[in-house]
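Note that one protein chain of the assembly has been removed; the remaining protein chains are unaltered in position.
Letters A and B name the chains as they come in the text, with residue numbers starting at 1 for each one.
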Amino acid sequence: MNVQDRRRILGPIEAKPLAFPETKSTSNEETTVVLPEFQAPSIQTNLLKNCNGSCIIENENTSILSSIYGPRSTRSNLFESRCLINVTIKSAVFPTSELKELSSFLINVLESFVCLELYPKAGIDVFINLNIEQVSDLSWYIPYIMMSIVLGLVDAGIEISDLPGCGFNDNNAICFTKNGSEVIGIWRDKGDIKDESSFGDSLDICKDQYLQIKGLMASYLLSKLDDDKST
Amino acid sequence: MNTRTGYLENVDGSCLYSLNSTKVIAAVTGPVEPKARQELPTQLALEINIRPACGVPTTREVNIQDKVRAVITPTLALYKYPRQLCQITLQLLQAGETESYFHELELVACVNSTTYALVDSGIALKGIALGTTIVITEGNKLITEPTDENLKNAKSTHVVVYMIENSKPTNLLLMDSYGDFDQNDVFKVLEQSEIKINELNKNFREYMKTKLNNL
């Protein structure tokens, strides 16, 4: 019995994926991965025509595309007084289980700043496509992912209560809102928090990064507004 | 080419069709009540299912389905049956070609057998669709109704389907060509297939005439 997917052309079952020998690092220096600093990415919104809002965030080796569909009717027959948010993340690099976890994390974060009450009986679907090379853990990408979602939501004309953002430091990705006075989500890839003071430090660094990102988003939106006015 | 209509008893129209070693049964049910999602407010909805000679349907059958639909839709008097459904099921008995490389012979068999089955079912038609397969060999020779061996060694393969109205081929409904060929080949194939389809049409009318006389 052929157990392969009949709807896709997947080729012969006997084929094996290309196997590369495990790279044994020749020196110790290479094992300590130096994570790239936060780089101001290029931003472009209103990219795709078949969705309500979209945004692409790109830097040297990352390209994150968000497409927002909604508010639109849901399939559910129940009456929902608030809007339902759904996040789907697609990437060839990370395992699906990790992506699922991240999407439920992002749903929680989104629910704290999207004005859900304004869209009863509706749903907002967020699709994220990560076209990246794996340079680090998932948490490193979260600031960029957040940025593309927030700008995508703005592009879709969905009301949000603030321009939230996320900062990254030492395995922590911390999402802020209200100018850094409120934390709306913390994501940690691995390892325990050893002592409070180091976490406090990374909180401060993340906050600075959030403010920087917020500035970038605000200036992008303002310049876009000017462009729209002039045309 | 061998055809036998009314082959199945529980459907509105059917046809057992064979050409060389390609064999297919076409069954037409309709007009019937559609499912809610199929229903079209002003016209007849069309559902086409193709089952391969062996194994389960894959993307390959979906692709053939898509082409059969493109060919059959313009022949039906769609607006005569609003909110109704016509269901066409095609069961291949023998592919007659290497399935991993080709679908040409099966496509033509599906189109021609559907035409016979549709006429058998009595659904109103604007015209009929008849098609043929042509290959161009390495030596630039045209072979109509090729065998699997012909297909394998052909430089290019072509499926051509014409719409027949008032007993003449009028519109080109489908041309589906693969391989290596140029524009002269395209027109040569169209010309040759028109001759062949005229012949098929003659057979079709002959068949229907004897069938009616025997009633």
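Please note the rule applied: a contact is a pair of C-beta atoms (placed from the backbone, for glycine too) under 8 Å apart; a residue touches a chain by one contact, two chains touch by 3 or more.
Just so we're on the same page, contacts and distances are computed from a predicted model.
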item	value
Omitted chain (choose from "Trafficking protein particle complex subunit", "mRNA export factor GLE1", "RNA helicase" or "Ribosomal RNA-processing protein 43") - UniProt protein name	"Ribosomal RNA-processing protein 43"
Contact residue for the chain not shown (choose from B:V32, B:V56 or B:L172)	B:L172
Sites on subunit B contacted by the missing partner chain, in the whole complex	59-60, 62-63, 65-66, 70, 73-74, 101, 103, 137-138, 151-157, 163, 170-183, 185-187
Subunit A, residues in touch with the chain not shown (by the definition above)	7-12, 14-21, 23, 47-51, 54, 61, 63, 65, 67, 69, 88, 92, 125, 127, 129, 131, 133-135
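Here, only the chains that are shown with their structure count from here on.
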item	value
Residues on subunit A engaged by subunit B in the complex (per definition of touch)	2, 6-9
For the subunit B and subunit A complex, residues of the former touching the latter	55-59, 62
